[in-house]
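Missing here is one protein chain; the remaining ones are kept as they sit in the complex.
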Amino acid sequence: MAEAALRTAPLDKARALQWLQKYGVYAGVALLLVVNIAITPHFLSAENFRTQAVQVAPVIIVALGMALVIGTEGVDLSVGAVMALAASVTALYLGYGLVPALLVVAVFAAAVGLANGALVALVGVQPIVATLALMVGGRGVALVLLPQLQDLRNPQLASLGSGDVLGIPYLILIAAGLALLVAFVVRRTTFGRQLLAIGDSRPAAQLAGLPVRRVLILVYVICALLAAVAGVLATARLQASDPTSLGNLMELSAITAVVVGGTPLTGGRVNIAGTVAGAVLIQLLTATLIKHDLPPSWTQIAQAVVIVAAVYAARGRGKR
Amino acid sequence: MQRTTHRSRLLARPVVVALAAAVALTATSCAKSEDDASDGKKSPAAAADSEQKVVTPKPGSKTCTIDAYGGEKIDLKGATVGFSQSEKEANPFRIAETQSIKDEAEKRGVELLTANAQSQFSKQISDVQDLLAKGADLLVIAPLNSDGWDPVLQAAAAKKVPIVTIDRKINATACKDYVSFIASDFVEQGRRAADQMIEATDGKGEVAILLGSAGNNVTTERTKGFKERVAEKAPGLKVVFEQTGDFTREKGQQVTEQLIQSKPGIKGIYAENDEMGLGAVAALKGAGKKAGDIRIVTVDGTRNAVQGVVDGWISGVIESNPRFGPLAFQTLDTFTQGKEVPQDVVIQDSAYDADNAEQDLGKAY
Partner (left out) sequence: MAPPAEVLAVRGLSKSFPGVRALDDVDLTLHPGEVHALIGENGAGKSTLIKLLTGVYRPDAGDIVFQGDKVSFATPLEAQKAGISTIYQEVNLIPLLSVARNLFLGREPRNRFGLLDSARMNREAEQALGAYGVRVDVRRPLRALGVGAQQMVALARAVASEARIVIMDEPTSSLEPREVETLFSVIRRLRDEGIAVVYVSHRLDELYAVCDTVTVLRDGRRVHHGRLADLDRLSLVSTMLGRELGEVRREGLTKFTGGHHATDSRPVLEARGLTVPHTLHEVSVSIRPGEVVGLGGLLGSGRTETAKAVSGALPTSSGSITVAGIPLRGGSTPAAIRAGISLLPEDRKSEGIVPGLSVRENISLAVLPRLSRFGLVSEARVDSIVDTFVERLRIKASSPRQKVGELSGGNQQKVLLARWLAMNPKVLLLDEPTRGIDVGAKAEVQKLVDELAADGLGVLLISSDLEELIEGSDRVVVLKDGAVVGELTGDEVTEDKLMRTIAGHSPDGDAVEEAATDG
C-alpha cells in the first residue's frame, strides 16, 4: 500500500530524487573536478591527482569496513582508535622486521574487532555503545604502548608509504585492490548476502537459520582489520608513529563517505563504489578549499552541506 | 531431555584466545622498537646546559613580596613543593617540563610531590587539593585551563601556600591569589620566527603559515607576532596561505602537499609547531624537493626539528623552552626569603639556525 502511494507521488520530483540517490555522489565528484580544472591553478596534473589519491587512500580503506558494518545496521566508532593502535604496535615491533610487526598489528586489530563483535552479537549491546568503549579504550591502550610520537626509519616501511609500481603508489594500489575485494565479497559470497539479509531484517535472517552472530562478529573483525591496514599505511606515509593524533575523527570521515556514497544507515544495502566516490568527494572538497586558502571552518561547513544533501537524497528509501 | 543453554557458544572461545594472545604479546614485553638501539634516553646533562634565562624585568613592571601576599618566610631547602602537571607526558614539551621540575627539586634538596591531571580539569583540581592535603608548602602548577581555579585558590590561601603557575596563566589576581606566572611570550616567538623567515627568504616572495589548532591562544599569538613583524620589516614578503595543521605531523604533511601543488612558487613555510614543520618536510621530500628549496621556520625546539636544521631541511627553529624548573624554584626561593619577585616572569627562549644547530643539538628536548 505504501509503495502504491509512493508511485502516485509527483513523478518528476520522485525521479529526480531517485537519480540523486543513485548518481548524486558521482555527479558531485565530476562537478568538483570540472570546477577545479577551471579555477584551480595547477590542478590538472598527474602529481596533483596522485596527491589526492594518496591522501584519500586510508579514508577509503576505513570506509570499506565501515560500509560493511553499516550494512548490518551497525556502526563502528573505534576505527580511529584502531588506526592509532596499529601505529603504536607497528612502532613497537618494527625491530623484528615489517612482516612480523604487521602480524602483531593484525592480532591486535582482530582482538578489537572480536570484542566489538562479541558485544554486539553475543551480549546484544547497541553497536554505537559497544564500539564507543573501544573508541576511547583503544586509543588509551595505543598511548600506553607508545606514549608519544616516534620517528620510524625502516626502509621497507618507508617504501610501503611512498613507493610505487609503474608510477602508481602502493597506497593507491592497496586501496583499489581492497575496494575490489570488498565489492566482490558483498556481491558474490555467501557471507556478503547473509550480511545484507541480517542488516535488512535481523528477525527474518534469524528464522531463516542464518549464522547471525558469526556473521556480525566477522563483520566487526573485518572492519577493524581494514582500519589497521589504514593505520599502518598512514604511519608508513608519515614515517612516524603518532598514536596521539593518528585517526582522530576518522570514524566520522568514514561514516560520511559511506552515507554520502548511498549506503543507508538502516542497513541491508552496501554500495562500495559509492563509498569510494563518497570518500573522494570529501577529499576533493577539502582540497579545493585548502588550495584556495579559504578558512578551515568553511571545510567543516561544506562537509555538513554535503552530508545534509546525502541524507536528504536518502530520505524515504531507508525506513521501511 | 533437550535443553537450550547454548548461548554465546559460537565464538566465545576464539575471542578469549585472541585477547589473551594480544595481552601476552604486550605483557611479556617482547616488544622491540626499531629505535631501541639508536635513540636512547636523552642525557640529563643536556637539560642542565640550557636553563631558562629571565628576560630582564622592564622597569616599573609589577612585583610581589611575601609581605604583600601574606604568609611566612621559609627555607626552600627542606620544604615540600607540590607540582601539578596538566597533560600526560606524551609529548616532548611535557616530558621535558616535568623532568626539569624534578631535576631542579633534586638539585635544591626539595621534597617534590607530583600529580598529573591526564587532561581532565576536574582531576587537576582534586590533584592540587590532594597536594595541599599531603602538606605541600609551595605549589607549582601547569594549568590545563585558565578558569575555574577558585576552589583551589581558596584552599591554598587558607593555608597561605604560595603558588607559581607555569606556561599558562590563570584568571585570578597576581600577588593575591597566586605569586607569579612564568611563561614564554608566544607573540615574541612569532616575531622571532618572522625574523628567521625574512633572513632565509631575503624578505621577498610568498610564504605560507601552518596554523595550530583553531581557538588556541598559542595559535593566535604566534600568528599575530609573525604577521606584525613581517608587515613591519619586510613588506616584500606576502603571507598568501593560512591553513590549520592542528599541531599534528599528519595534517602538516597533507596541507603542505596541497600547498606546493596549488602554489608551486611558494618560498617559505612558517609552521607554528615543530610537528607540522616536520610534516611539511615529509611532504617536500615526497614531492621530490631538495633541502632548502622551500624555507621552513618552526617553533618549539624539539630534537627532531633541530636535527632538521642540521640536515638543511629547516631554516630555523624558535625555542619554546619547557624547562621551567630552575626559574620556578628560583622565583620561589627569592620569594620565600622575603625578597621581591616579578608578577609576570617572561623567559627568554633560545633559537636554532644553521649556525648553531649542530653544536646545540644536545640542548634540544
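Worth a mention:
All chains are identified by letter, namely A and B, in their written order; residue positions are counted from 1 within each chain.
By definition in this document, contacts are C-beta pairs under 8 Å (C-beta built on N, C-alpha and C of every residue); 3 or more make two chains touch, one makes a residue touch a chain.
As the structure is a prediction and not an experimental result, all values here were calculated from the model.
Note on the undisplayed chain: of the listed residues A:18, A:126, A:159 or A:189, the one touching it is A:189. Interface residues of subunit A facing the missing partner chain: 1, 3, 188-191, 193-194, 196-197, 200-201, 203-211, 268-269, 320.
Basically, only the chains that are shown with their structure count from here on.
With centres set at the average Cα position, the gap from subunit A to subunit B is 34 Å. Contact residues of subunit A toward subunit B in the complex are 40-43, 45, 47-48, 51, 55, 91-96, 104, 107-108, 110-111, 114-115, 117-118, 122, 143, 145, 147-154, 162, 211, 213-214, 217, 234, 237-240, 242, 244-246, 248, 287, 290-293, 296-297. Those residues of subunit B that touch subunit A in the complex are listed here as 7-8, 10-12, 14-15, 18-19, 21-22, 25-26, 31-36, 88-92, 95, 211, 214, 240-244, 246, 248-251, 253-255, 257-259, 261-264, 275, 278-279, 282, 286-287, 304.
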